[in-house]
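Only one protein chain is missing from this complex, and each of the others stays in its spot.
Chains: A, B and C, in written order; residue numbering restarts at 1 for each.
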Amino acid sequence: MHISTDIWIWIQALLTLAIFTFLYKDNPLFRMAEHLFVGLATGYGFVVVYKNAFYPNVWVPLFQEKQLIFIIPFVLGLMYLTSAFPKISYMIRWPMAVLLGIGSGLSIPLTIQTYIIEQSKSSILRPPYPNLIHWINALILFVGVISVLVYFYFSIPHDRPGVKQISKVGLFLLMLGFGASFGYTVMARFSLLVGRLDFLLNKWLGIRPF
Amino acid sequence: MSVRDFFIKLSKIDRKYIYLIILIGLIIPLVFPPNFPQKMSPQVKRVFEFIDTLPKGSYVILSADYDPSVAPEVHPMYKAVVKHCILRGIIPIGMTLGVQGAGLAVEAFTEAERVLGARRDTDYVFLGYQAGGAVVILGLGEDIKGVYKTDYFGTKTTEIYALKPVKNYKDIALVISFSGSSIPVTWAVYAYTKYGVKVAAAVTGVSAGDFYPYIQAGQFIGMLAGMKAAAEYEYAVNQILKERNIREKPSTDAIRMMDANSIGQLLIILFIIIGNIGYFLSRRRK
Amino acid sequence: MRHLFEKQIPLALVFIIGIIMTIQYFVPHPTSQNVYDTSLMWSRAISSMAYVMAIISFLRFHTKRLKNKNYAPYSLVAILSFTAMVLIGFIGGTAKDSLFQKIYENMMVPLQATTFSLLAFYMSSAAYRAFRIRGVEATVLMITAFIVIFGTTTIGNYVPKMNEIVEWIMAVPNLASKRGIIIGVGLGVVATSIKIILGIERNWVGG
Partner (left out) sequence: MILRVMLLFLFISPPKVFSPDGTGKKLTIVMNIPDTLRTQITTLNLLRECSDGKLDTLNILPFLKTYTDNELDYRKEYRYKILAYSNGNLIYESEWSEYARPTAKWFDKGKLPLFIVMMVFTIIMIFYIAQARANKPLYLRPIAGLEAVNEAIGRATEMGRPIIYINGLTGISDIATIAALNILSHVTKRAGQFETRIVVPCYDPVVYTIAREIVKEAYTTIGRPDLFNPDDVYFATDSQFGYAAHVAARMVREQSATNFFMGYYFAESLILSETGASTGAIQVAGTDSVAQLPFFVVTCDYTLIGEELYAASAYLSREPLLTGTIKAQDLAKLLLVIIMVLLSLLSLFNVNITLGLF
């Protein structure tokens, strides 16, 4: 067992342990690590956004390539600074309006195509299917999607005869889906935890498995 | 205290003890690896047996399209498949479409040199990184040595002994794309659908779900998904090493981590059972 | 007058830009392609400057907390680490082996990975505490989780057909439920986008 002598490994180990202490209870060590994390993340964000987003997308085209059209997005972007002064902070709504307009405008056709059309298209029964299993799966998918949609139907009370059973099937499938994704994520989360513990045992404390 | 009270009390343990049990439950197998025998699941078996039954001297492309963030799950797969090919006299051609994969792939080949005494450019080839993604995949369909003028270490591909009989996908038995994203699908679309070379995927557990449709459509011959598949493959390769009584100790990261993972997951199942028994008994008492 | 700037113009902007961007999808003409490229360029430029608001709120929040005795040390740490990271990033550069990159790899990644790995603990206590057979839905949820958790362990491989069952659950019933939700959410997203463009949804201009 030979403990690592690399300062960075020690820093990683101490920070890892500080976060793990939160499992016991909230304590100053955890709060220190939490605030360190928040500070570093915001600082990291500022540098990365400046270097990878602001500099190439605003500074270079406007001030180096002198494309004057960029004055408009630049001035709109400057309006965000008004959020520091409450009286004129309403001006952030101008750049927001541009972003919202572009975002909403782009999303309408794309969302209809990918979310609504594609998903329902692949649930429609399209025989012939190669074998019985494919038939059953296609039927379950077809009935399943429709019953989930009926569950999310708000214009008829759920206690109507036909609707009651279908939405029950829908809720059953929803719960089955949630259980499945919960179960599937357990493996992924545990691999992460095992990875952290393996780092502490192996890299930091140098305990070689016997 | 009757048995019932015991179970009710058992279902009300404080959260902190649960965390302690989990912590201990994971540390023990990491330090004292139980090395459970890993029985191969169907998807992994398809890939393993495909390689196992290839004739000596055939070629397999192993594309390390992953980065350090998914290394814990995907890297052990790459190392295991490299060793498996060399043990079967099959020549793995390493490459990567992502810059970050190169360093990891080199490490896998160095381990093969250490454990199996593999010789570069005779038992394996490592071509390194080439930018372009789909364009590279297409190019390999035409002329591998045209796309990769030199290998990762600078040797001219035309002079590499192992690459003499290789021109394009027609001389490649299988391509495996190791990735944490959807790059294997690009391989399936460009390499399999267009050139007919067989493709397999080696991916993280979480992203496995998105590949099932492609497997059903027959575009992948099989898939290695998550830490479990890595452990199964690693275990199978280590068995071959034992048969050949090769003394060098291979890395057993995936097996050790998967054993700890399995114990953790079994503990959760235990908690669900205990939680319910206690809940069930206490409800009946009211 | 102020009403004009505070509400009217933003709503007009969102309406005009929204309509143009929606129609642009259906027009293959190169000018529509240019409109699309310019809109992306502008949204990248503007959103890159939106981050300055995060800095302002962050600094305002933590400087205020410096006055409060029991929060002061923590907020000091936050501000100092923020300033240090910014200076290191701008002075030392963000190259592969820069101090900035070292701090990211050796401080931020472990902090994030460890916080992420807490989830394994929380899942265990959630499974223990909440997975109770309380009604049909909770039971269905629990049994499916049970099967999938067990199916994805090493021992799961020894139970015949276990892997096929897990794969089937993920590929069929789970897919049906996800599709149902996604279609519903899709309709919701389209409805909201239409409301924003037509100025019906006004919360973002203060209702």
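Definition applied: contacts are C-beta pairs under 8 Å (C-beta built on N, C-alpha and C of every residue); 3 or more make two chains touch, one makes a residue touch a chain.
Because the structure is a prediction, the values reported are computed rather than measured.
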Contact partner of the left-out chain, one of C:Met53, C:Leu66 or C:Leu80: C:Met53
Hidden-chain contact residue, picked from the options A:Lys25, A:Lys66, A:Lys87 or A:Arg208: A:Lys25
Residue of A:Ala41, A:Leu76 or A:Val194 in touch with the missing chain, whole complex considered: A:Ala41
Touching residues on subunit A - with respect to the absent chain: 19, 22, 25-26, 30-31, 34, 37-38, 41-42, 45, 83, 89, 92, 96, 99-100, 103-104, 107-109, 112-113, 116-117, 120-121, 123-128, 142, 145-146, 149-150, 152-158, 174-175, 178-179, 181-182, 185
Touching residues (missing chain, whole complex) on subunit C: 22, 25-30, 33, 50-51, 53-54, 56-58, 61, 64, 111-112, 115-116, 118-119, 122-123, 125-127, 129-131, 141, 145, 178, 181-185, 187-196, 198, 200-201, 203-204, 206-207
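We adopt the following convention: only the chains that are shown with their structure count from here on.
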Reference subunit B; chain at largest CA-centroid distance: C
Most central chain, Cα average position: A
Whole-Å gap between the CA centroids of subunit A and subunit C: 4
Gap in Å, rounded to a whole number, between the CA centres of subunit B and subunit A: 25
Between subunit B and subunit C, centroid-to-centroid distance (C-alpha), Å: 29
Where subunit A touches two or more other chains at once, by residue number: 23, 184-187, 190, 193, 195
Multi-partner residues of subunit B (each touching 2 or more other chains): 19, 22, 205, 209, 226, 228, 261, 264-265, 268
Residue ranges of subunit A touching subunit C (in the complex, touch as defined): 8-9, 11-12, 15-16, 19-20, 22-23, 31-51, 53-54, 57-58, 61, 69-70, 72-74, 76-78, 80-81, 83-84, 90-112, 114-116, 119-120, 122-123, 137, 140-141, 143-149, 151-152, 170-187, 189-190, 192-193, 195-196, 199
Partner subunit A, residues of subunit B touching it in the complex: 16, 19, 22-23, 26-27, 30-33, 72-73, 204-206, 209, 226-228, 252-253, 256-257, 260-261, 264-265, 268
Subunit C residues within the subunit A interface of the complex: 5-6, 9-11, 13-22, 24-26, 38-58, 60, 73-75, 77-86, 89-90, 94, 100, 102-104, 106-108, 110-121, 123, 127, 136-138, 140-149, 151-152, 168-187, 189-190, 192-194, 196-197, 204-206
